[in-house]
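Excluded from the complex is one protein chain; the other protein chains are retained at their positions.
Chain nomenclature is as follows: A, B and C, assigned in order of appearance, with residue numbering initiated at 1 for each chain independently.
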Amino acid sequence: MKKYTTPLIDELEKGPWPSFVTEMKKAAKTNEMANDAVGHLEKCYSTKVGYWKHGGIVGVLGYGGGVIGRYSELGEEFPGVAHFHTVRINQPSAFFYTSKALREICDIWDKYGSGLTNVHGSTGDLVLLGTKTDALETIFAEYSSRGWDLGGSGSALRTPSCCVGPARCEWANYDTLDLCYSLTQEFQDELHRPMFAYKFKFKMSGCACDCVASIARADMSIIGTWKGDILVDQKEVANYASKGMDINAEIVNMCPTHCMNYDGKELKINNAECSRCMHCITRMTKALKPSGERGATICIGAKAPIVVGSLLSWVVVPFIKVEPPYTEVKDLIRKIWEWWDDNAKPRERIGEVIEMKGMRSFLEAIEVAPMPQQIREPRKDPFMFYTEEDMVAFKAKEAEEKKTGKYKF
Amino acid sequence: MKKYTTPLIDELEKGPWPSFVTEMKKAAKTNEMANDAVGHLEKCYSTKVGYWKHGGIVGVLGYGGGVIGRYSELGEEFPGVAHFHTVRINQPSAFFYTSKALREICDIWDKYGSGLTNVHGSTGDLVLLGTKTDALETIFAEYSSRGWDLGGSGSALRTPSCCVGPARCEWANYDTLDLCYSLTQEFQDELHRPMFAYKFKFKMSGCACDCVASIARADMSIIGTWKGDILVDQKEVANYASKGMDINAEIVNMCPTHCMNYDGKELKINNAECSRCMHCITRMTKALKPSGERGATICIGAKAPIVVGSLLSWVVVPFIKVEPPYTEVKDLIRKIWEWWDDNAKPRERIGEVIEMKGMRSFLEAIEVAPMPQQIREPRKDPFMFYTEEDMVAFKAKEAEEKKTGKYKF
Amino acid sequence: MAIPQRKTDIGPPKYDQFLPPVIKKNYGKWKYHEVINHGTMVHVGESGDKLWTVRVASPRILATATIREHCDIAEKYCDGFFRYTTRNNVEFLVSDESKLEPLKKDLTARGFKMGGIGAAITNVVHTQGWVHCHSACTDASGLVKAMMDELMPYFESKDLPNKVRLAVACCVNMCGAVHCSDIAVVAVHTKVPTVAHENFKNMCELPTVIGSCPTRAISPDPANKSVKINAEKCMYCGNCFTVCPPISIKDPERDGVAIVVGGKVNSLRSNPKFSKLVIPYISNEPPRWPKAVAAIKHIVEVYAANARKHERIGEWIERIGWERFFSLTGIDFTFQSIDDFTFMRDTMRTSSTFKW
Partner (left out) sequence: MAIPQRKTDIGPPKYDQFLPPVIKKNYGKWKYHEVINHGTMVHVGESGDKLWTVRVASPRILATATIREHCDIAEKYCDGFFRYTTRNNVEFLVSDESKLEPLKKDLTARGFKMGGIGAAITNVVHTQGWVHCHSACTDASGLVKAMMDELMPYFESKDLPNKVRLAVACCVNMCGAVHCSDIAVVAVHTKVPTVAHENFKNMCELPTVIGSCPTRAISPDPANKSVKINAEKCMYCGNCFTVCPPISIKDPERDGVAIVVGGKVNSLRSNPKFSKLVIPYISNEPPRWPKAVAAIKHIVEVYAANARKHERIGEWIERIGWERFFSLTGIDFTFQSIDDFTFMRDTMRTSSTFKW
């Protein structure tokens, strides 16, 4: 094995935060590919440019995704990274593992790959970092025979991901782990065989804390919420106060809807005006908890800034029940994809298509009524579309009003 | 004179608010044109459509504007409105008149026009409503010989307008009446001879109350403001309190910057954090008043929604001195127009051009530095332009930092 | 009578000749003012001088006879000095207190209405309508008259949480302050324009017409040497009609009015705001537009009952949320209220927090 001197990246072995360079070197001790990856990286640091080529199309039989092809321009200098493809393994819901399962994953990877991983990728996959084209089929056979499948890539459903939710959090409004698993299973075909105009991501958070950043990073963000009052345990409120919490400053005055009141004794909430933002609940988890019906808000459209600026997901379905077998959610997803399919140009994310075609076209296709909950504020300009049916409806309403003598506006 | 039966518009003579129909009929008693205008309007009310044609180009010699040509499709049925042009008389600053002056205006108008007016038009002109083409030169001679000139129309500077300001308001930060007069005089040529890509409007308000709606309705909004503390007369504060004002609810808690404090005795203002919104001052005018340097904020670009939505004016010069002979303001205006001239396509308001070309191009042309006061928040996407000079400057700064060992960010 | 010698580029008369002596003396040196009632306020100078203002409603369309009546009154009580406001009311300026009550009595006797000062509804900024504009799809003055007849108590005497600024525009050009008003009416077309093909090539320029359409609904129609309009894409802005007379967009049964709310101009407390669409369509109902008037009155009343003191309509709505505005007013939420144009991105909700 070549021995690289790496004065620049060695600098990144210093300091308290765990060092990825140390990790790379650890793998490099026994792995040629990892060893060349170290040398290759030092080269980048010294010249301040990268040497990876545009990805090539590589993969496993019958799948259109799951592997990111990667080749170096410096394949001769660093043969271990001439090919350096990543394999995306679909992680289990909420990233729970047993040591047994992970050891198995490591064993296979040491055998066929670089011994380097990303635990996890930004989308959520367990990313195996660097292998050669001819190892891919074997790697897939090894993993899949043990119950692990590939994640998504390309113009496909991407690996869904969720927050830790009911497994270890008191605030989950639905079972994020189970929904994540169920949707991943339901849409295996869409995940493995790119047939969409572009990528599509699901992320599921159990509440407005959004610990999986769904509103910013998923085409479909499924965020838990409730319909009902926040129950207040006044004894626990008193406890927080006695432990030094300034309830007015920290809670009441920070409530965005100003629907709380605390007189030093009793904490009152005008629940009708609460927007369920979670601030008070997170800060007084022993004293406050939601009650009533549980479900989720469905938001659509987030994406990164390329090329006209990032999008955050938009509220589309203010409230939906999320209970096994999740038929309502799955039906909705199918309708969403159908409309997207009918309307997208290549490389158009769903948010971009909604922006192009208008929210109305989308809502009508997925059979959701217009609701003020979907918007932050109404339109400002007077340039509106009206269908013939709209006009008929307006006129009918006016006729009705004439009859009853009462306006309905 | 024809006698029209006007059952529909007669309905609008009922009720307490003064009736424009009554006004039209008043004029119609002695004026053929006004009489036909009444009949013509009744016709519109009965058919629910208007009958005015697209305007034609009419005017007075040497001027490109000041008259709006108007012809009816129903000229045969209503000969008095076959021609029905309006004449825009440039109003005096802040709409002050003497009865003598207005009587003179009325006398001339009764002689040559319909006897109907708009006091005033939305831009600010004293609008004379309805006359014939061949009367225009005479009308102009009669008015101009008595000291009245025409206002703007077409792709020209439009008649500037201002709030009542120092004439009858304690809050004016500069002399709105004098600036309005001075700019109107200075730019007579731009007002009378359309040479711009489109219309351009000035409006001047003495403070953030913006009583002439400049921020919403002027390409250049000149809004008075100050640099200095708000002086507090605690005795008057106590007076307001004793008269029943809930100072915390009405003032302190409504202060947008939360820079006020009232303990039931003393009202304190953290002036460094005040944004000079005027709320507290207007509600406690006897107790609070600004002090220090006076001037204005210049905002650019407001317009109506045609065709991609309305614009409000954008802050361009956070603070400018506004003192006779207003050289600084006038120079700025010339620079603004020059850039607009260089960059606008026909029918592009300045706000639209700034949107197209970017604020930087505009600010550089008018020699104003970028300042955070110009924006509500910085850009969100990472797609930035850098000039070669920018890069040189960034690198020079870094070199300097290396030398001094201190970052300047 | 010979026509006098014309002058050009003289500009307006200098304002100072129209200022009453008390203003000249106290110019820029006013100390404070007090609102006495919706019709009267007094300004006090540092000098101690006082100036009473009596504000009088105006229909804005004035016959010269009425202007002369204003002059008569001003001469009697104000040494001939008076002014109009930026919202087209008349203001009589009284420096001699003893003339104040007589003035008011006289005004009442003559049928003039005083009001609009303070936390009130004042005159409605509006436009030409059928009275003078070719572009109008309703009559602005008529709507204003009908509205203000209903809202008169708020002009004359009844208090509101804060000023409520109303406006009416007779087409989407919006020659007024509709786009930043507490409540406003904007008249809208709702039918795809038709093209008189036979006149097209003589009266219009093909590229101009095609370029005029913000939604690219217009394409060449070579067979007719004219253009055709894609109905799916047309949002009835009328811009094509403005640039090309053979294009016609008016339709008596389909033209109507929309109601927008929540705008403001000043920067007190919160930034200036655009008005937002809440009722997309009400049929054009001259002479008194009963439904539009009822809708406006209803919104004013819900605001009056729910807002905090000093909150403008838009501020109140932003505090409670638009979803609450719709539920409190009972106004139907329609697809038209969802922005599908310039500001779509910034107006959709990007958070699971809202009220049921």
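What we mean here is this: a residue touches a chain if its C-beta (ideal position, glycine included) is under 8 Å from a C-beta of that chain, and two chains touch if they have at least 3 such contacts.
Bear in mind that the values here come from a model prediction, so they are computed numbers and not experimental data.
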{"item": "Neighbouring displayed chains - absent chain, whole complex", "value": "A, B, C"}
{"item": "Candidates A:133, A:248 or A:282 - the one touching the absent chain", "value": "A:282"}
{"item": "Option touching the unshown chain, where B:78, B:143, B:181 or B:314 are the choices", "value": "B:314"}
{"item": "Among A:78, A:109 or A:337, the residue in touch with the chain that has been omitted", "value": "A:109"}
{"item": "Contacts of subunit A with the absent chain, listed as residue ranges", "value": "8-9, 11-12, 14-24, 26-27, 34, 37, 41, 44-45, 47-50, 52-55, 60, 62-63, 70, 84, 86, 90-103, 105-107, 109-110, 115-120, 122, 124, 129-130, 137-138, 140-142, 144-149, 161, 163-164, 166-170, 172, 175, 177-178, 180-181, 184-185, 188-189, 191-192, 208-213, 215-217, 249-250, 254-256, 277-279, 282-283, 285-286, 304-310, 312, 376"}
{"item": "Footprint left on subunit C by the chain that the document does not show", "value": "267, 271-272, 342-343, 345-346, 350-353"}
{"item": "On subunit B, residues whose C-beta touches the chain left out of the figure", "value": "208, 215, 223, 225, 227, 256-258, 272-277, 297, 299, 309, 311-315, 318-319, 355, 358-360, 363, 370-386, 390-391, 394-395, 398, 401, 407-409"}
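We adopt the following convention: only the chains that are shown with their structure count from here on.
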{"item": "Mean-CA-position distance for subunit B and subunit A (Å)", "value": "48"}
{"item": "Touching two or more other chains - residues of subunit A", "value": "309, 380-383"}
{"item": "Touching two or more other chains - residue numbers and ranges from subunit C", "value": "172, 174, 179, 214, 237, 274, 341-343"}
